[in-house]
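Removed from the display is one protein chain of the complex; every other protein chain stays in position.
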Amino acid sequence: MTQSAIDTTLLAVLAPFLAAAIAPFLTRHLKHNAAWLLALVPAWIFWHFAGFVGPVSNGETFVASRSWAPIYRVDLSFFVDGLSTVFALLISGIGTFIILYAGGYLKGHPQQGRFFSFLFLFMGAMLGLVLGNNLFTLFIFWELTSITSFLLIGFDHLRAASRRAAIQALVVTGGGGLVLLAGFLMIITVTGQVEMSVLLQSPDIIRESGFYVPIFFLILGGAFTKSAQFPFHFWLPNAMEAPTPVSAFLHSATMVKAGVYLLMRMHPLLGDTDLWTTVLPVFGGATLLVGTILAVRQTDLKLMLAYTTVASLGLLVMLVGTSYERALEGAVLYLIAHSLFKGALFMVAGTIDHEAGTRDVTKLGGLRGAMPITFTAACLAALSMSGLPPFIGFIAKEVLYYGTTGAPSAAVWLTITAVVGNALMLVIAAAVAIKPFLGPKVETPKHAHEGPILLFAGPVTLSFLGLVLALTTLFTGHFFVGPMLSSLVGKPTEVELHLVPPYFIGNVPLMLSMATVALGLVLFWQLDRLRALVAAILSGPLRSWGPDKGFDQVIAEIVSLSSVITRALQNGKMQTYMALTFIVTGVAVLLPGYLTGGWPAMPKMPSYHFYEWGIFLIAVIGLIAVLVAKTRLTAIVSLGIQGFAVAIIFMLYGAPDLAFTQLMVETLSVVILALVMTRLNLTPRDHRSGGAALVTGVIALAVGLGLALTLIAITQQPFDRSLSDFFTEYSRSIAHGRNIVNVILVDFRGIDTLGEIAVVTLAGLCVLALIRVHTPRPKDADPAPEKKGEAA
Amino acid sequence: MRTVIFRTVAPYLSALMVLFSIFVLLRGHNEPGGGFIGGLIAASALAIFGIACGVASVRRAIVVHPMSIAGFGLFIAALSGLPSLFKKQTFMTSQWLEFKFFDVDVALSTPLVFDIGVYLVVVGAIGSIALALEERESD
Partner (left out) sequence: MELGLAILIGIFFTVSIYLMLSKQLVRMLLGVAILGNAVNLSIFTNGRLTREVPPVIPADLYLPAEMTANPLPQALVLTAIVISFSFFAFLLVLAFRAYQELGTDDVNEMRVAEPENDPLPPQGY
């Protein structure tokens, strides 16, 4: 691998974001045919990562990085090894067909360009996630997948169900992301490392740190929410509200596998402990069973597939949780197989929906004649999903049975769970792929016929790949499964795959496979009865509660709570806001002194000259006069008095610049106040009742006292003049100016001043706008004041 | 307010104040003064002129809209930061050009240009506010 090829990886990760930017323009001009052009982007990414397969299978790893925010140790750093290569290939490869499929599926949709954009953004986020080396980068891409999937699920935003599903997915996966961030931060604090590739060099560093347990649970929180593990599984089926290409992409290959990816990535660091081999299999197994049982109940093609996706993710987590090498190998194989067949099946379901007008299994049948190509693809994918030879699904299932039967602990339970889960998976596969096509022809809402090439290119290719990868076991094992497994176990590992079992007599996995098929066929034969049974169980007391309902309740409670708080705090009364602000200020300045008893020592009053006392007195008199003024003129003049007193104070303490400025400003203030006040026609008299005046007086006095004490405390501290000394020392020698204040303003701190004069300009513009612009009054208002307003 | 005496004196007073403000501006680097103070003095001059002789005559006298003056000031203040870039120094590093002009030491510098920018911004913005308020007064 040359360095430039490695560096191109950065471009490959960013390419989808560029494509997202141009997609709307292309789509505007080329309509749905833009898909052909846009698909070149993921195809190129696939080709790029395919170049890594050879070196990676020889045990090499690569890091491509570009500094981003080095102070915070955030770098765009990408790590290419067996695990990330396979994921990158799946994302870009399946992504290519998803883009094509989206071109056909949303043909003529007014927002097709935006849809392409979202898909590309999601693809880029996903690539960044699986390749992310720097933990911060990984987290950023992790949350980006949550946000982009929110956009994708909510694409059809006019429907409330879509919006709900989108918000649900965002809350669950985004919340999990925050938990994950906490986990990452702990890892960084404990180990001092931010690079995954560096962490993997010393795999025991976290297990031996003493912070293993919290880190484990935090990482799990991220992974389980993303990968829809029970009890966080509910968002995934709801996300089926999204257009089918999204479902196929999000739920087959990519986003939901992000959690599994993270577990696999962390396995060398966190795996193989008692905690790991207990928690993961329990939750994974539970998810597998819950997913398959709920899938049986559904009649909607997409929902059935969605629940089996939940189940498959459970299976993967369970297998990763054993930390047993053969089981991990099974997980790797199953992950690849699942991405291919589930992607294909989702697209098939979408095509059926698109062409026949319904996705309800009970209303479909006999489509074989009308859609032969789609039927072929569906059959191939379903056979792979069922785990029948000669498909990659079969090999995966053989290996995973090896894994569960040989697992160091609880092998029996794992095996039973896996057999039941796989049998039910076979039932669903048959129901999804066989039933709509076989049997007598059923009248469908639309007249069904074969879709265009954009629609069937994806399913056909992906389902055929399931066959091809199984037939070339040597190739698959050496280039994909082996390197990926090596990343999981943390040491170079070779695998040997067999499509034809090496021996038949006493081959436990083979017997388990046969048992699975037999059980599956029996259940499929009794599918309607099984569905009724599950529905009967679930319609009982379980119906009114559950995580999905709970989510609604939590959201409703949050909205109510925020309304109550808003009403209490934002009651529309300016006085309340001001009072709250100043009460908090008062507490903030007085509380520390009260708690610590650290009031400043009251020093002796310094000896002021009599004229200084005089000025202080004039200022106070001015202030009091403003308070008690009964007419406008008195108030304005009193305000002027305190302002001029301030100017003289500046003068007395060596600040002639300030004194002049204050003098000018005070003069102008008095002038404009007089100009406005003569027309405000209001007296500045206080209308408060005695009680209210007392309360506000106490608040004001408390804040004033607190600030004065703070100021006394500050001025008693030793003063650091280094900055002032710097300015004084260099004012003449470097900046050629003798007035140090002016030199600071126009030279040393020039950019500050530039900002400040921009603010002054802005204030001037705003005043002008306020004076010139008249808001149109509502029509029903009395027309008389309007005329008056114009005349004024 | 518009007494005859005031109206007669105001134009001269304003002119004198503007002149004084420029003096304050230019001496600012070495003695008390500078763009902010000078600008405020000139803005007061405009305000006084406006009160005495009406806003319309002020607008005629300064030809352009005061906000344009402020905008131009902001523009040249920002511009004064650019020359340093040609010498590969950071933005706003001050540049000095000193020469003798009829036996008088003249020092031209980017901080001076910047200070003039500050002056124009303050004259423009504050003057614009004052005039806008006076204009409504006279209506």
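Details
By letter and in written order, the chains are A and B; residue numbering begins at 1 in each of them.
One rule holds in what follows: contacts are C-beta pairs under 8 Å (C-beta built on N, C-alpha and C of every residue); 3 or more make two chains touch, one makes a residue touch a chain.
Since the structure is predicted, the reported quantities are computational estimates derived from the model, not experimental observations.
Within the set A:A15, A:V56, A:L590 or A:I744, the residue that contacts the chain not displayed is A:I744. If you put the hidden chain back, the residue from B:M67, B:M92 or B:I129 that touches it is B:I129. Among A:Q201, A:T362 or A:Q570, only A:Q570 touches the chain that is left out of the view. Residues 160, 163-164, 167, 556, 559-560, 563, 570-575, 578-579, 582, 603, 605-606, 608, 612, 616, 619-620, 623-624, 626-627, 632, 635, 639, 642-643, 646, 649-650, 652-658, 661-662, 665, 668-669, 672-673, 676-677, 679-680, 682-684, 686-688, 696-697, 699-701, 703-705, 707-709, 711-712, 714-715, 719, 721, 723-724, 727-729, 731-733, 738-741, 744-745, 749, 752-753, 756, 759-760, 763-764, 766-767, 770-771, 775, 785, 789, 792 are the ones on subunit A that touch the missing chain. The missing chain lies against subunit B, touching residues 30-32, 36, 40, 122, 125-126, 129, 132-133.
Assume only the chains that are shown with their structure count from here on.
Against subunit B, in their complex, subunit A makes its touches with residues 656-657, 660-661, 664-665, 667-668, 671-672, 675-676, 678-679, 735-739, 741-743, 745-747, 750-751, 753-754, 757-758, 760-761, 763-765, 767-768, 771, 791-792. Those residues of subunit B lying in contact with subunit A across their complex are 24, 28-37, 40-41, 43-44, 47, 51, 66-67, 70-71, 73-74, 77-78, 81, 91-92, 94, 96, 107, 109, 111-112, 114-115, 117-118, 121-122, 124-126, 128-130, 132-134, 136-137, 139.
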